[in-house]
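What you see is the complex with one protein chain gone and the rest in place.
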Amino acid sequence: MSEKKLMYGNHAIVEGVIAAGCRFFAGYPITPQNEIPEFMSIRMNEIGGVFIQTESEIAAINMLFGAAAAGKRAMTSSSSPGISLMQEGISYIAGADIPVLVVNVIRGGPGLGNIAPAQSDYYQATKGGGHGDYFTITLAPNSAQELYEFPKLAFELAEKYRNPALILADGLLGQMMEPVEFTYKPIDPDTLSEPSYALSGCKGRDRRVVRSYDLKPGKLEEMNWQRLKKYQKIQETEQRFEATDCEDADLIIIAYGTCARVCDAAIRMARSDGHKVGLLRPITLWPFPNNVLAGMSKTVRNFLVVEMNMGQMIDDVKLATECRSKIHFHGRPGGGVPTPPEIYEKIQAILGGAR
Amino acid sequence: MKQLFGRPNGLTDVLQRYCPGCGHGIVHRIIGDLLIKLNIRECTVGIAPVGCSVFADEYFNCDMIQPPHGRGPAVSTGIKRARPDCIVFSYQGDGDLAAIGTAEIVHAAARNENITIVFINNAIFGMTGGQLAPTTLPGMKSTTSVQGRDIKKQGYPIKVCELLAGLDGPYYLVRTAVNTPKNVINTEKALKNAFVNQIENKGFSMVEILSMCPTNWGMTPVQSKKWVDDTMMKYYPLGEYRNRAKEEK
Partner (left out) sequence: MTSEIIIAGFGGQGVVSSGIILGHAGLFEDKNVTFFPSYGAEMRGGTANCSVVISDEPVASPIVASPDVVISMNEPSLLRFEPMVKAGGILFYNKTLIKSVPTRKDITIIPVEANAIAEELGQGRIANMVMLGALIKKTGILKLETLKMAQRERFTKADDEQLSLNDRALERGYELL
C-alpha cells in the first residue's frame, strides 16, 4: 500500500488533475473552492503547466474550449454561480464534441445564496445545463480519495465519448481533510496521443475545424441524432454506483456525495437497532444508475432520497423505479447539511418506529 | 502562360458569401496571402467569430475553431497557451469584440497575450440585419435606432484602439481601412506586423479595420467607400495607437 497523506478535498482534486496528465487550468475565484486555484497555481508553476486566473468564468470555460480543442487535457473549477456563467461555453463545447473537465464545488443557491455546502445544481448538471440538446457526464465523489481519483476517470470518459465531464462536489467535501492514498502512477502528458480533432496546425494533414454550428438544411438534425446515439451508449455502459447493505433491505436510501456519507452513519445507527436499511450511492449522476434501481424496485417497497436540495433527484428515482415503490424524501436546501440522527428519525418514521 | 494573380492557398476554394462591396472579402484575401507569405499556414489556428464572418472557418485554409460570440480572445488564449508553437488569430466583428466580448478583449490585451486580433469595424451588426453596434456613429441609423443614434439614449460609440491604448499591456494597436487601394496596402502592412509580432513572441497585436457594409448602411458599394473616408474616419482616425517596436528603438 502506498503512503497516505492527510489532505483537503480541494487539494486532492488538484493532485488528481495533475496525476491525470492535465497541464491546463483556467478559473476565477469563488468560495468555497478557492483552495483549488490557489493550490493549482503553485503546483502548475512547479511542473510547468498552464495556470490562468481569468477575468470571468465565461473566459475560463472558453479558454478550456481553446486548450481542449488544441488536443490538451484542460480543466476548470468553480462554484454554483460561476458554473451558471459557464453554461454558454459548456453548450458550445458539447456541440463541438470536445472533452473538458469542469469541477463544481456546489454552494447554497439560488442567486448569491451562501457559501455552505449544497447539492442544488443537480438539475443543471444532469439535464444539460445550457441551451440545446446535450448531456454532460457527471460524477459525484464522496471522499477526498475519490476527489483524487475521479479527475482521471472523468478525463477518460470525456475523451472516450468526446463530451464534457463534470465532477460535482460541495463545500464540505472540498474543505474536509481526509487521508488520500495516491493509488496510480501519474500520467506524463507527453505520452497522451494527439486526438483526431486536435487543432495543432495542418502540417502534413487536412485542415481541421472545430465548431458547434451547421446551417446546411438537415445537417444539424443529423448531428444531434448522432449525438443521441452517443448518449444512449453512455447510458448503457457507464452507469456507476455503490450499493451497501441492500440485499436484505426493507428500505434503501439513495444519496450521493456528502449526503451519502451522512446517510451511511444513519444506516449504521439503524442497523444496530435491527432495522434493515441499505444505501444506494449513485457515482454517476448522469448517466443515472437506472438499471440497478429498476431491479431493486421489484422487491423493495420503500426508497428514501436524501439530498441537500429540494428533491431534484426524485424525478430520476421515480423514472428508474417506474413508480413501483414508495419514494420518500428528506432534504436540506439552502446550504443545510443533514445529520445522522435526523436521517435516522426519518428512517424510523418510514419503518414504523424502533423494533 | 504564367499566372500573375490568383487565389492564395491561404484561402479555401469555397465561394465566399459576402455582399457586393463588403470589406470582409478584402481582409480575408490579405490574411490568406499572409498565411502563405509568412509560411505560417501549417501552424496557424484561426478563430471565426459570430456574425457575417462566422463562415470564416470554411474560408481560411488552416485549422479553425468557431467559439461563442465575443469569446475569441479567451479561446485564442487557451489555444496559444496549450500550443505556444501555433500562430493564433481571432477574427472578430464590432458586435463580437466591442459589445458582448468587451471583457475578453480588454483582459487579453492587458495580459499582452501573444495573439493576433483582426477587428472589423463596420459600425453595424451585419448578420442579424443592421442593428445598432457599439461602434455605430452618433446620428447613424440602424434597425434599432431608426431615428439615428441618439447619444442621450444610446450613449457614445466605443473607440477600441483608444480604449486599449489606455492599458500598459498591448504591444501593437493600429487602425486602418480597406476602402481604397492605398488603405488596403496599409492594412496588409499592419496585419503583417501583427502576425510577425506574434511569431517573434512580442505579444498582443490588434488591427482595427474600418470596413464597408453597403447592405446595412443602405448605400451602393461606391457610396459606402466614400462614407468611410468622409464620415467614419473623422470619428475613428486611422493610425498607430501603440507600437512598442518603435518605442523600443
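By letter and in written order, the chains are A and B; residue numbering begins at 1 in each of them.
By our rule, a residue touches a chain if its C-beta (ideal position, glycine included) is under 8 Å from a C-beta of that chain, and two chains touch if they have at least 3 such contacts.
Note that the structure is predicted; figures quoted are calculated from it, not measured.
Partners of the chain left out, restricted to shown chains and counted across the full complex, are A. From the options A:110, A:132, A:179 or A:295, the residue with contact to the unseen chain in the full assembly is A:179.
When you scan A:85, A:220 or A:337 for touch with the missing chain, the hit is A:337.
Within the complete assembly, A:262 is the residue of A:44, A:64, A:166 or A:262 that touches the hidden chain. For subunit A, the list of residues touching the undisplayed chain reads 4, 6, 115, 172, 175-179, 261-262, 264-266, 268, 337, 339-342.
In this text, only the chains that are shown with their structure count from here on.
Interface of subunit A with subunit B (complex): residues 24, 26, 50, 52, 54-56, 58-60, 62-72, 74, 88-89, 92, 96, 199-204, 207-213.
Those residues of subunit B whose C-beta lies close enough to touch subunit A in the complex are 41-45, 48, 54, 57-58, 61-68, 71, 74-83, 85-87, 103-104, 106-107.
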